[in-house]
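Omission of a single protein chain aside, the complex is shown with its protein chains in their original locations.
What follows is chain A.
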Amino acid sequence: MAKILGIDLGTTNSAMAIVEGGEPKILENHEGARTTPSVAAVSKAGERLVGLLAKRQAVVNPKNTIFSVKRLIGRNFDDKEIQRDKSWLPYEIQKSATGGMEIKMGERWYKPEEISAMTLAKLKADAEMKTGEKIEEAVITVPAYFDDSQRQATKNAGEIAGLKVRRIINEPTAAALAYGLNRKKNEKIVVYDFGGGTFDISVLEVGDDVVEVKGTGGDTHLGGDDFDKRIIEYLVVEYKKQEGIDISKDPLALQRLKEAAERAKHELSTAMETEINLPYVTSDASGPKHFLMKMTRAKLEELVRDYIDRSIDLTGQALNEVKLKPSEIDEVILVGGQTRMPAISGAVKKFFGKEPHKGINPDEVVAIGAAVQAGIFQGDVKDILLLDVTPLSLGIETLGGVFTALIEKNTTIPTSKSQIFSTAAENQTSVEIHILQGERPMAADNKTLGRFILDGIPPSPRGIPQIEVQFDIDANGILNVSAKDKASGKSQSVRIEASTQLSKDEVDKLKQEAAVHAEDDKKKKELAEARNMGEQTIYLAEKSLKEAGDKISVEIKDAINAKIGELKTVKDGSDIEVIKSKTAELSMEIQKIGQSIHPPHDNADEASK
């Protein structure tokens, strides 16, 4: 079945996604980027350019490079927003015969939907190239506050681009779909969308299978670009103070500064401090000048504090209008690249008193949601055979009481895994297979599912027998565990019915326990491993002594025996470091056996002659 494209047609950037194998995923454009600038242009040579290419020539062709067309689509020329935007948009706009508007690009006047269609057509073509399939249908998102005329115009843009628009959906609804929140009945959701050029706040309510927009708010002229501008302004002013040079007059220097400012902004989302380092940024009569400045997260936050405060005020206003208190909101979703800034997610969290959803890339979440809606139309969701996963890890107990997982949690079933184990003692003729389920590293802390004994293993030194343990879970969650001694061919198995039939609560409880005890458990496991290592070293030492017999001196023997004694006394204690150091000492001592039997040759060349 033909794919339906999910499109987030943004003011500054657009993104697209499809559902593949039941999962929504972002499609990269022809240039290999995950978002495409919503820009169209006619070059001086008369060529039509869309996306990044149009953006690259904007500086030299401002009158014929059309951006932010989403601000114009479906509106009347006399709207006060249009009159305001007209004053700063560098291209020409005029009233059309129907009261709408027309934009001049190259030699022609275009309707806003024709310009939007150019971005959509590029997305369509790039998606077709990427998937190798013809794409004829799309789901396109619009802001929740778009009226009928704006929605119709957006739909028309899709049709002009050769796409049958299956549905126009709201951006916040798409975000909620991406997080699967449409299934949560009677919940109230706030979507806080801080994009490049606009800030939108939407209050949603999930009813029976419908997501209703209760209220909207925001500022169509507040976005991440304002943050960048603030940073650049600050850097320019500081530089002037330091060096007395106005760097903003030099286009290359300004370009480098812009990139550096953006990079600093991104870095300060994770680091507390960053350095802006631009050698040879400009020059004056005295010679080349460099730009070196430290910027802290605190400084960045101070620079844009009023923008963040304003967004929170607007959020409060939007809630007031629908008579809701922040505490009555069940879920909060962050959308837009700017929400990666910790000060923003922090302010939102503080305002609502709960952790906002931010797991999906905030630049892509709307397109992902559009694809989810497209997937519902496509029926992809239904076509897929639902396969279960194992909720917890399954494995066996190994030396020192350690839990060794064979099938990790969240593995899709049916599946089977096998691993070779061996014996822990000399001449061991039987092994116990203790089957467990859980996330804790020590066997004793996990749930026992069953145990059995494999015997008849021919006597041999420890570590020699090869026992293959196989775990097999069928589609019904029934676990078969078998153990087979490779030498004798003897095998034994057990069938466990209830391996995946834990209730959700039980699984959550076990996972929680694992998280709570993570630190303790790690130590216990380390201790068990250190003891195992110690025991192995003792075994090796004793074996080496026996093998060496009279070939080594009594002093070496005594020294080794002394170290063995020391290790034996500490190995059952609980001090990991002591066990490790005593083990290391014994290992060093054992090496002397080899050295005394085969003295090292100082002159290898001599020996080879």
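The rule is simple: a contact is a pair of C-beta atoms (placed from the backbone, for glycine too) under 8 Å apart; a residue touches a chain by one contact, two chains touch by 3 or more; residues count from 1.
Just so we're on the same page, contacts and distances are computed from a predicted model.
*Asks:* Select, from "ABC transporter permease", "NADH-quinone oxidoreductase subunit L", "Protein GrpE" or "Ferrous iron transport protein B", the UniProt-recorded name of the complex's unshown chain.
*Replies:* Of "ABC transporter permease", "NADH-quinone oxidoreductase subunit L", "Protein GrpE" or "Ferrous iron transport protein B", the absent chain's UniProt record names it "Protein GrpE".
*Asks:* Just name the one of A:Gly244, A:Pro279 or A:Gly489 that touches the chain not displayed here.
*Replies:* A:Pro279
*Asks:* Pick out which of A:Ile4, A:Val19, A:Leu53 or A:Ala138 touches the chain that's been left out of the picture.
*Replies:* Going through A:Ile4, A:Val19, A:Leu53 or A:Ala138 one by one, A:Leu53 is the residue touching the chain not shown.
*Asks:* Can you tell me which of A:Gly21, A:Gly244, A:Gly489 or A:Gly549 touches the chain that was removed from the display?
*Replies:* Per the contact definition at the top, the residue touching the missing chain is A:Gly21.
*Asks:* Could you tell which one of A:Pro90, A:Gly180, A:Pro288 or A:Pro459 touches the chain left off the display?
*Replies:* A:Pro288
*Asks:* Hey, which chain A residues sit against the chain that's not shown?
*Replies:* On the side of chain A, residues 21, 31-32, 43-45, 49, 53-54, 56-61, 251-252, 255-256, 278-280, 283, 287-288, 385 touch the unshown chain.
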